[in-house]
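A protein chain is absent from this complex, but the other protein chains hold their places.
For subunit A:
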């Protein structure tokens, strides 16, 4: 090991961590105690333990202990098995990560080592496209100047590449031998979760070097465009920023869970009330009757007065009435959820063929909440989009080219050996135009091949690889390449292209770099012929203002084209050029040098200078790039919004790109009344923006309300004016405004405004802000939120939301690991919610309703019997019946219903998204429904007690033996109960599969089988003490009167329910899903794709710029400085070194922006220009 290097963390952290991560909870030894401890933290389990203890007290014990311990042990073991399985998979995934290979420098030799064996202080070697194994201090790199490029998508979701640079002292330690000698000492801050901050000092050779985030490679990053690099492990394993950020997953509970817990508490209260009533009854009875009855039944020794007897009676009743909160409830709920999760895993329609990834329900406890989602928070890149840009269309000199009809893609390779094979274009006329030699077309592609900051790499002749800083720029340069204007290489002062097979070298005079304010970039080049020309590309809105008057005709036509592109959601850029005379250039260059050297207001002065030269441009045309959406995104969003789900896009991307995606995925359409953009930097401006939005909307809504009253929400009366707003509004808010909007005094305002909008797009948000937005909605809206994302930057949001969904099948797995559900395509979300979620919710609700019903029906019989047995806590049923009722006789049919039930076929739920609404409004199981179930249960118990009471008290067998003995009564009531609840489940089951049949009939069959077995002489002979009910069933069930009683009780219990349901279906059919949506079909036929057509028609006069560009500023400087070029030329190297200080400073300034805004720099526009005087170059 590289034992010479020392690691030191300020604050007394002396332990040397290895890189092993552990997310599992148990090992073999700790499993049992820890798991049991955890399980008994559940109130329910502790409660049953308490009951068990109560049952061991003979004076109280109204039931044998086994009635509780059997279900308790069953429940505990099922849960334990589930926990063990979960933990096993965690162990497995840990192992997989821990056993990844990395190369560690040991004794000057590179050796393969597992990730988990990497220790702090090790020096490891990374190769291109490898994941960084731990948080590393970059020591040296294969690239010049110790530069290396990383992609931090895993960490913060930003897909553009970032530059990291080693300290110049260490970057000289090129080869392993030197590195092995490295004996620096690093003192740094303790492990923390701040991704954009690192602060430390390297002590080496008596010198101190400051370390910043600029020198760090964090675990989870991927090395890009860098052959290899060496890094010193600073933080490993759980100390890494990635792991520090992941934290322990909070246990998520569904709203049904919470409701269930509340209800269970209420039931406890109810239980206590019943106990008190019966205890009072007992006191009265003992005083009035029991006291006198002592000649036959003396009080038990500890009882000396009626009050004490009542006290004992209370506890006895607590024991026998405990079945109103059956222990099997929790385990049944878990089983149902587990099965639903498997259905999600098994769903072939959520299987992605391309990545061969099935959907996965990683959390098995949230399924029914999928049926209640109201807000979806989606990441953009990688989730909505594929992060692939394609050059789709263009307009050149007023003529539109692009895919008219998707035929065969053009074959470029035949005439252009340098063409990129992956590039697809469908319009042959453009290629013709190039071949014919139309000057505008040539100039158009020349702009694309020259005006950019792409780096090229030519590994072998003709094999060009472009390293584009933003994918859209890459797409443009690639397009130019395929149309014969191949960008081949650049030096800080030249650009070499191959124009239609002919090599041309342009002298690069200046790059007028891109930034968000300028929304354009230009290059000034000297052509080989000696002319000086400025090429510019940028937002149409910006460029059109700067055109020469003679371009206006072209501009009008191009504008129409741009309009069309914008409507299709394409990202557009306008292209223009300007010829400069030698004098103009010289004069301008002079002024620029001045601006560049200015000490104060350098940026403003530079911007002014740029402005000056970018005038009188000649418009060439426009490009339209498609930010490829994931498959079916627009349709999914359309369906989800029809299901009344609000979709918010939270992205780290820029405003334009985000809005653009909003349009292309039809979140924003031209139907959208207005898009409000909140982009203020100060509290006041944000507040003003929000207020203005709100006010406008209020006026708008007032207007619509005067117009027609049809906009009326049926379910919830609007709590504020804003909620009743009908217009289609959209809100776009940027990260820095969001920071203000999320402050305590403004968040309410923000939330109201945002919730009144149909679409909300938050751009340039940090991972933390994503979580805060989700948290805000979660806290104030009392709605179920779902967050979906693919990158590590979405982790916090995924964890915060009620339901987190990760996009799997891509490189990063952080989001997936943090998620509750994962699948590989955004479009599967509709199926997850509308089909699986809806069903889960429906099933769970039906299950719970029935479950509470059946237990109340079962238990309350004891209560009524109490009035006839001196409140002595005598059970009505045999204790075996009590033990088995919940776990054998009635569990499986309701479980089958909870697992398999379907009210409408799956395609219907997708066809009629409105079917999703009951879940959002929480209509199927709420406190009201609960009371209805309880009432039905109590009614049933009344019937089940008083009908046998009425009949049997008088009845005799046909041989004259009275039927009113206790055992006959018990068997009759129990049988009636089993039959009634079985008939009820048959009514509740809407989808009778073979399994349902088997379980329903099987349960009834099992009841009779077990009944007869337990009442048989065989069992009695073996256990004479245990089976008192010998012969009861044979005796009882042979009596026609008993069957008549059971039939009577069944009809009395079921007929009202049946009648009620029928009448409800008939009178209020809108509550029945199927019927409601049949009506809906008649009103409005929903057809997929219909919306898109509509959107285009309604576009009308509104003009919208489709401009969007993922580019960042700063790269122009990087290029002209030559820093990022692998150059052997000494001259260039010297040139570069002269400039190095300045650009690194600029870069550092930006990265060290103290605010938490993403380091991509935005708050203070810093236009940068690097002026290259020709004398400088050679």
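Going forward, contacts are C-beta pairs under 8 Å (C-beta built on N, C-alpha and C of every residue); 3 or more make two chains touch, one makes a residue touch a chain; residues count from 1.
By definition in this document, contacts and distances are computed from a predicted model.
Colleague: Which choice in "Epoxide hydrolase", "Thioredoxin domain-containing protein", "SERTA domain-containing protein" or "Cell cycle control protein" gives the name that UniProt lists for the one chain left out?
Modeller: "Cell cycle control protein"
Colleague: Which one, A:186, A:283 or A:873, makes contact with the chain that was left out?
Modeller: Of all options in A:186, A:283 or A:873, contact with the hidden chain holds for A:873.
Colleague: Tell me which of A:20, A:148, A:263 or A:904 is the one touching the absent chain.
Modeller: A:904
Colleague: Given that one chain is not shown, which residue among A:304, A:743 or A:1066 touches it?
Modeller: Checking the options A:304, A:743 or A:1066, the one contacting the hidden chain is A:1066.
Colleague: Using the definition of touch stated at the top, determine which of A:636, A:1035 or A:1120 touches the missing chain.
Modeller: Answer from the full complex: A:1035 touches the omitted chain.
Colleague: By the contact definition given up top, give the residues of subunit A that touch the hidden chain.
Modeller: Here the touching residues of subunit A are 62, 289-290, 292-293, 295-298, 300-301, 316, 342-343, 345-348, 351, 353, 356-358, 839, 865, 868-870, 872-874, 900, 902, 904-906, 908, 947, 949-970, 990-996, 1017, 1020-1021, 1024-1025, 1028, 1030-1031, 1034-1035, 1039-1041, 1044-1045, 1048, 1051-1052, 1055, 1058-1059, 1061-1063, 1065-1067, 1069, 1074-1075, 1078.
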